[in-house]
Each structure stands twice: as C-alpha cells, then as structure tokens.
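Here it is, the structure, as structure tokens.
With one protein chain removed, the remaining protein chains of the complex are shown where they sit.
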Amino acid sequence: MANFLVWVVWFFAAFACLASALAVVSFSNPFYSALALIGNLASLAVLYLVLSGEFVAAGQVLVYGGAVMVMFLFVIAYLGDRTDESPWSGGPSWQIVGAILAGGAILAEVCVVVGLKAGGLLSKPQHIGRSFGSPEALGRAFLTDHLLAFEVTSIVLLVAAVGGVVLGSHARQESDARA
Amino acid sequence: MHGPEIQWYVVLSGMLFATGALGVMLRRNPLIILLSVEIMLNSANLLLIAMSRLRGGEDGQIFAISVMAVAASEVVVGLGLIVAMGRRNVELDVDKLRTLRG
Partner (left out) sequence: MATASWVCLLLPLASAIAITAAGTAIPRRIAAYVSTLTTMGAFVAAIVAFADMAGKSAPHRGAATTSWTWLSAGPYHFGLTLLTDQLSIVMMLIVTGVGSLIVAYSVGYMDGEDEERRFFAYMSLFVFSMLLLVQGGNLLLLLAGWGMVGLSSYLLIGYYQERESAIKAAKKAFVMNAFGDATMALALFLLIQHTGKLDYAGVFAGSPHGGAVANLIALGLLGGAVAKSAQIPLHTWLPDAMEGPTPVSALIHAATMVTAGVYLIVRCHPLFENAYVIADLAAGLGAATLLMAGLIALVQTDIKRVIAYSTMSQIGYMFVGAGLGAYPNAMFHLMTHAFFKGLLFLAAGIAIHAVVGEQDIRKLAGVGKLMPFTKWVFLAGSLALVGIFPFAGFFSKDAIIAAALDRGWYGDVIYAACLAGAFLTGIYAFRLFFIVFTGEPSAFAREHFHAHHGQEGPISMLWTVGALGVLSVVGGLLQFAPIWHPLTTWLDPVDHPIAEATSTQEWVTSALAILIGLAGIGVAWTMYGAKRIKVPRAVPLFEKKFYWDELYDVIWYRMGDLVARGFYALVEAPLIGGSIAAVTGVVGLGSRELSVAQNGLVRSYVLALAGGLAVLTVVFLAVR
C-alpha cells in the first residue's frame, strides 16, 4: 500500500516536472517561463523527498526557489517585457531539426550509457538507515570526507558575489555618466 | 527503495536534460537560455541523488549540494551580464550577437 502511494506521488511529481520543463522552453513570455521553472524546482524537491534526501530537498527549495528564482524574477521584471518569438514561429529550419535530433540522441544515449555501464549495480538498491540524508549525516560527510569540496564551493560563492558586485557597479557608473 | 526503480529516474533525468538542451539550442532570449541551463543542472542533480539512494552513500547528495551552490553562482554572473546588456540597450537576442562571425 505504501509503495502504491509512493508510485502515485512519483508519477504526479514526474509529470509536473516534465510539463513545467516543457513550459519553460516553450513560453514566449520570459516571466511565465520563470514561473514554470519554479514549478519544476518544486516537483524536483518532491522527488528528492521520495528518495530520502530530506536535507537536499530543503536546500533545493530554499536556494533555488528562494534565492535563484527570486533573482530571476527581479531581473525579468527590471528588464521589462521583452517578448521573444517562439522558436518554431519561423517554420521548420535546420536549427530546429538538428536540435530535436541532437536532444533525442542525447536522451537515448544517457539511457543506454547508464544501462550499459552501470552493469549489475543497478539491480540492487542498498538498505539505508534512518539517518540517511539527514543534516547530521550530510554535515559529517561535508566536514570529514568532502572538506575540500566544501571549502572550494565557498570560494566559488565568494567569487560569484564579488563578480556580481563588479558587474553591477560598472553598470551604475555607466548610467551615472550618461545621466 | 520505495517507488520506482532506478531506471525510471534515469529516463526522467534524461528527458529533463534533453528538454533543457532543446531550450538552449532553440531559444533566442538569453534569460530563457539561462533558465534552460538551470533545468539541465537540475536533471543532473536528480540523477545524482537517485544514485546516492541506490548505493546507500551520501556522496551523491554532497555532490548535488555543491552543484546547487555553483549553479547559484553562475546565475549571479549570468544575470549580471544580462542586466549590463539591458542597461546598454543591447537587444536581448543571441542571434544579434554575431561579431565572432568567421
């Protein structure tokens, strides 16, 4: 019974995920695309929960939904309504055909590669303990096994912050000069 | 593992990745392109976490969190560029940026 529930939840989440992804790609108004992405991110968080990744799910919602998407929406609002033409408005072109083919090929390959290379590993899901995916487990992993990744990631964030300030301040000087 | 086996997650992740790739290849507005890149990153995250669950270790989740941090940084810089473009009244259309023409 529990399994059946999980399946239902999974299907809903997966369907929402895909639908919102397609919506992102096909809306002409960037604002709607951003909103669709929020939906995508939320359904992904649900999927993470199914996979016992509670901390990651929380992080997904907080970071992506709370920070990244907010930034996106701010910028889209700031830049005004520059509506793009939908990609298939000019009729089928080499770009579209090529893109669809390439996308399909990548999809097929992902499935094939993982299926071929993973081998026997894919058939035996491991048992996990109660603390799997908990903040305590992740924190311990971060600060012992993956300390370097932790520190480097923090540097990346620092650089990004500095970069954002620099990009923003240049623009301000430019606009001050013009004004 | 409750729910679907790993193959389902693989397929879903692939489909998300392909969708994101389509978005990058087909849209002209840089904002939409950036959003499609986000989709691709998230598809990779999904697969990482699924594999982490399969193998019982947290390494995949650690990786996914790092990916999230990096994606956030990248979005900061990308949006900064787009804002700069917008301030200079450069049209937000990647097809118009053709000075690397050979």
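Just a few scattered comments:
Going by the order they are written in, the chains are A and B; count residues from 1 in each one.
Basically, contacts are C-beta pairs under 8 Å (C-beta built on N, C-alpha and C of every residue); 3 or more make two chains touch, one makes a residue touch a chain.
Quick caveat: nothing in here was measured; it's all calculated off a predicted structure.
One of A:Val8, A:Val112, A:Leu143 or A:Leu158 touches the chain omitted from the figure, and that residue is A:Val112. Within the whole complex, the absent chain has one touching residue among A:Leu73, A:Ala102 or A:Leu122, and that is A:Ala102.
As for the chain not pictured, it touches chain B at residues 21, 24-26, 28, 94-95, 97-102. Not every partner is drawn; the one left out touches chain A at residues 95, 98-99, 101-103, 105-106, 109, 112-113, 116.
Methods note: only the chains that are shown with their structure count from here on.
Averaging Cα coordinates per chain places chain A and chain B 6 Å apart. Interface of chain B with chain A (complex): residues 1-23, 25-29, 31-32, 34-36, 38-39, 42, 45-46, 49-50, 52-56, 58-59, 61-66, 68-77, 79-84, 86-88, 92-93. By the touch rule above, chain A contacts chain B in their complex via residues 2-3, 6-7, 9-10, 14, 17-18, 21-22, 24-25, 30, 33-34, 37, 40-41, 44, 47-48, 50-53, 55-56, 59-60, 63-64, 67-68, 71-72, 75-76, 78-79, 82, 84-85, 87-88, 95-96, 98-100, 102-104, 106-108, 110-111, 114-115, 121-122, 125-128, 132-133, 137-138, 141-142, 145-146, 149-150, 153, 156-157, 159-161, 163-164, 166-168, 170-171, 174-175.
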